[in-house]
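The other protein chains are all here in position, but one chain of the complex has been omitted.
Per-chain residue numbering starts at 1, and chain names A, B and C are given in the order in which the chains are listed.
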Amino acid sequence: MERGFLSFPPGSDGSVDVAVVGCGYWGPNLVRNLVENRTCRRIVCCDTDTDKLARLSKRYPNLLYTSDYDEVLKDSTIDAVMVATPVSTHYDVASRALASGKHTFIEKPMTATSEQSLKLMEKAAAGRLTLMVGHTFEYSPPVIKIRELIEANELGMVYYVSSVRVNLGLHQSDISVVWDLAPHDLSMLFYWLKESPSRVYAMGKAYVQKGIPDVAFISMEFDSGVIAHVQVSWLSPSKIRRTTIVGSGKMLIYDDTDHSEKVKLFDKGVDFSEPQTFGEFQLSYRSGDIVSPKLATYEPLQAEVEHFLHCVLSGERPRSDGASGLRVVRVLEAVERSMANGCTVECGQPEFIG
Amino acid sequence: MERGFLSFPPGSDGSVDVAVVGCGYWGPNLVRNLVENRTCRRIVCCDTDTDKLARLSKRYPNLLYTSDYDEVLKDSTIDAVMVATPVSTHYDVASRALASGKHTFIEKPMTATSEQSLKLMEKAAAGRLTLMVGHTFEYSPPVIKIRELIEANELGMVYYVSSVRVNLGLHQSDISVVWDLAPHDLSMLFYWLKESPSRVYAMGKAYVQKGIPDVAFISMEFDSGVIAHVQVSWLSPSKIRRTTIVGSGKMLIYDDTDHSEKVKLFDKGVDFSEPQTFGEFQLSYRSGDIVSPKLATYEPLQAEVEHFLHCVLSGERPRSDGASGLRVVRVLEAVERSMANGCTVECGQPEFIG
Amino acid sequence: MERGFLSFPPGSDGSVDVAVVGCGYWGPNLVRNLVENRTCRRIVCCDTDTDKLARLSKRYPNLLYTSDYDEVLKDSTIDAVMVATPVSTHYDVASRALASGKHTFIEKPMTATSEQSLKLMEKAAAGRLTLMVGHTFEYSPPVIKIRELIEANELGMVYYVSSVRVNLGLHQSDISVVWDLAPHDLSMLFYWLKESPSRVYAMGKAYVQKGIPDVAFISMEFDSGVIAHVQVSWLSPSKIRRTTIVGSGKMLIYDDTDHSEKVKLFDKGVDFSEPQTFGEFQLSYRSGDIVSPKLATYEPLQAEVEHFLHCVLSGERPRSDGASGLRVVRVLEAVERSMANGCTVECGQPEFIG
Partner (left out) sequence: MERGFLSFPPGSDGSVDVAVVGCGYWGPNLVRNLVENRTCRRIVCCDTDTDKLARLSKRYPNLLYTSDYDEVLKDSTIDAVMVATPVSTHYDVASRALASGKHTFIEKPMTATSEQSLKLMEKAAAGRLTLMVGHTFEYSPPVIKIRELIEANELGMVYYVSSVRVNLGLHQSDISVVWDLAPHDLSMLFYWLKESPSRVYAMGKAYVQKGIPDVAFISMEFDSGVIAHVQVSWLSPSKIRRTTIVGSGKMLIYDDTDHSEKVKLFDKGVDFSEPQTFGEFQLSYRSGDIVSPKLATYEPLQAEVEHFLHCVLSGERPRSDGASGLRVVRVLEAVERSMANGCTVECGQPEFIG
């Protein structure tokens, strides 16, 4: 410290030491939220590419940096590992973390295959370790509000859900747009409906990179009678994140790009009136108030990181636990099979989620 | 005429006598446009329900009204019949009109089966009569502008099209939302792409009226490589009429509910840069000007009626001729089969349209 | 009637005979609404330009037409006159109608001077005749809903109102944009606030036609403490009809171009918290639900015409009576003076309106 200037202690009151593995596109967002989190004490950033670490260290000079994952694994003071590496490596990285007795957070999608997800769940259970998947939207105020509205029966019986998640880029070179973007919609759907689909059909196509679909239209049927549709694309003129939920009572639009009214609840629907003489029931259309409920304003990623650290400390089961991650991966596999063979694919035993 | 007041001759310079058959929901729109059309001379309104005629006569006291279709058919001065009756009756009404030597216009969808469409085409050909289908959007300024942009190669190679046509109601009691709303999107698609699809998959569901789907998600593949998706619904919180077309060169959004910028052309896309050393091609995203081209401002329905009368007089083949109507009905049939059996349906020999 | 066709009686159950004087741009809208109104019996259309009458007669062949206003005045069966002539002639046309004992409706603005408005009020009072001004917005569902919200104290104390009414054209050749467009905002303001302003300042300019301002910015102060601002223009890239009302309790946006959510009520504001130790009050910002209340869906002009005929029959005082018309004209005069001399202009004794 130069003379004449003030000196502040770096300190943090936190008690959990965390390593972030993978500091490319997404990892730095985890780092930023860990830095601001009071539960977190020491932060280790790990990536095989030291250039990425050097860049990160400009902004966060007080963190620890290593290019050697083994250093992380053998450092017994590190309580938890957060995995933000490419999807194909999720299983290996997470598996070694769990084997080293570390609580583990994995970015979505959980793994490249459902088999891998199952194995990780077993390892975590065996080691009594927290296993959480980064389904960020389950920690987002509008998504939580929508679950509350559905639970409070504001929508009546949910009929169908239609979701659009499109923008220009970023083309991934290792996974398709389905594995990149659809996990958001799938995890929200299962969180809201408390159910996974029984049948899936998808049509998609690879335009820019051979073999890596960048556009897909996904239809799903649920045993409860709900149908859902998800459109994902890296080739779209404008960014759209818009989900419509239609129920027997009310209807709802969730537009995540709208700054002031992310959720709009429409008191709209079709009502049946008694047949007046004999003959058919009469339909009438109800169109009442439109309400944008007040939403909490915290950052979902911050709540997600907070939740992970809370589960690490308390032993509580995370909202987006391994089973949640597995559920999404299973449907992604079904979608991929359907896109490959042009047929509807059964998803196996659908779950009703507690 | 009361004394002291001016008297104006009712007259019209037109030369074509037209009967509108079916004066319920849509027929009066045809009547309104015929009244304002200079080519049309005498207008006969025909409906079995005289209450509907009486109501119409309040607004148009100088037209002719009949509840007997035979009167229309045997009136040799009537040159043309415009059919706006329920879809299930289209074939019968149109068939008799053609048999009576009258040029015939049929509202979309052309008929309830493709077999019926084929028969009408044969009858019209045999009688050298004009046969036209009310694919109104093919006469709409934004739709025509989009065809011009595609023909001028402004979009490059068309990759995919995604269309949404949803609103609350009106539930039809005789046809599903697919037969009610999708003909608009299908006729536009075929008009733009000059191609019909080879395979169709659709998922839909009947929520309000048993057996009559009110929501459907339709995926299509074309032999050229284009894929298209159409969402139609009578159960939606807001009215959306929005089509996105993504090409290798530019991208386009057509929003028919936007009053000032129905068509927006985005100079956006993915460009490939030479691999710099060895290894992969680099992708870069191009994002240039956004242009809303000036559009003509006439009413599509007026242009459609004008075109029909022009074809009647000139013998010219209508833009939306019988073949066009048949093409739409064939895909509607495939969509219905797919919805029923949950499988992809081949559409038979796809056409490349002159 | 040709043989073989049905014949419907033209009839109407109405009992009031009405003449519309001036059938240029706006008059036909009055005619259309009179035709559909059940209270109205005979309709006479009067204009010095017979071409305009001939055109109107194509659409409404069963009405009566005359180019001679004297014919209207001396026809004792005509109960009421609706004046849609140029503003400069309002006084003369209405004055003669009242002198002939006819109930009189005048399009806004009521007259070219406040002196003329006063005289008409006196004549109507003397003859016990209905005198109504076409402040259409006072009959519009969103405007009425806003008055109800204010009366129910939903906004708390109204702080200020800001209104924008701009579009491209139509340039009038006889009156400025202030006299053309501002009457809408002024009549709404007075209807909501039940008060007229004490001071006015306006800046405007004539760009396209010498001496006829096509852009103006109008500021107003009310004795209650409210301030209001109105921007009007015929030179604007997009059509905007947007009024913001800010109160101590809630805030409101009224966007008349929005089809689904014309009125939005924001539970937003600034709250004061107790000074914690000593010192200043703390401000906190409240941001709760946003609600678009359900609105009735009738056409304002139809309600206005209905209200006039109702007042004619019942002798009831119209909502937008002569005093209401005078109030608007007085402020228009003040605005004009302010624009001419660049100073704030006192509006004379402001009124608190019952």
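One rule holds in what follows: a contact is a pair of C-beta atoms (placed from the backbone, for glycine too) under 8 Å apart; a residue touches a chain by one contact, two chains touch by 3 or more.
Since this is a predicted model, take the numbers as computed values, not measurements.
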| item | value |
| --- | --- |
| Interface partners of the hidden chain - shown chains only, full complex considered | A, B, C |
| Hidden-chain contact residue, picked from the options A:V20, A:L53 or A:C311 | A:L53 |
| Touching the absent chain when the full complex is considered, from A:S15, A:N29 or A:S238 | A:S238 |
| Touching the absent chain when the full complex is considered, from A:E71, A:E154 or A:D267 | A:E71 |
| Selected residue (touches chain absent from view) among C:V93, C:V246, C:C311 or C:L326 | C:V246 |
| On subunit B, residues whose C-beta touches the chain left out of the figure | 260-261, 267, 287-294 |
| Residue numbers in subunit C that touch the chain omitted from display | 159-160, 162, 168-169, 171, 173, 199, 201, 203-205, 207-209, 215, 217, 219, 221, 225, 227, 229, 231, 233, 235-238, 244, 246, 248, 251-253, 264, 266, 268-270, 280, 283, 285, 287, 342-344 |
| Absent-chain interface as seen on subunit A, which is shown | 2, 4-6, 8, 10, 35, 44, 50, 53-54, 57-59, 61-62, 64-67, 71, 75, 238-239, 260 |
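Heads up, the rule we're going with is that only the chains that are shown with their structure count from here on.
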| item | value |
| --- | --- |
| Geometric centre distance via CA averages, subunit C-subunit A, whole Å | 53 |
| Chain centre separation in whole Å, for subunit C relative to subunit B (CA means) | 40 |
| Sequence positions of subunit B contacting 2 or more other chains | 238 |
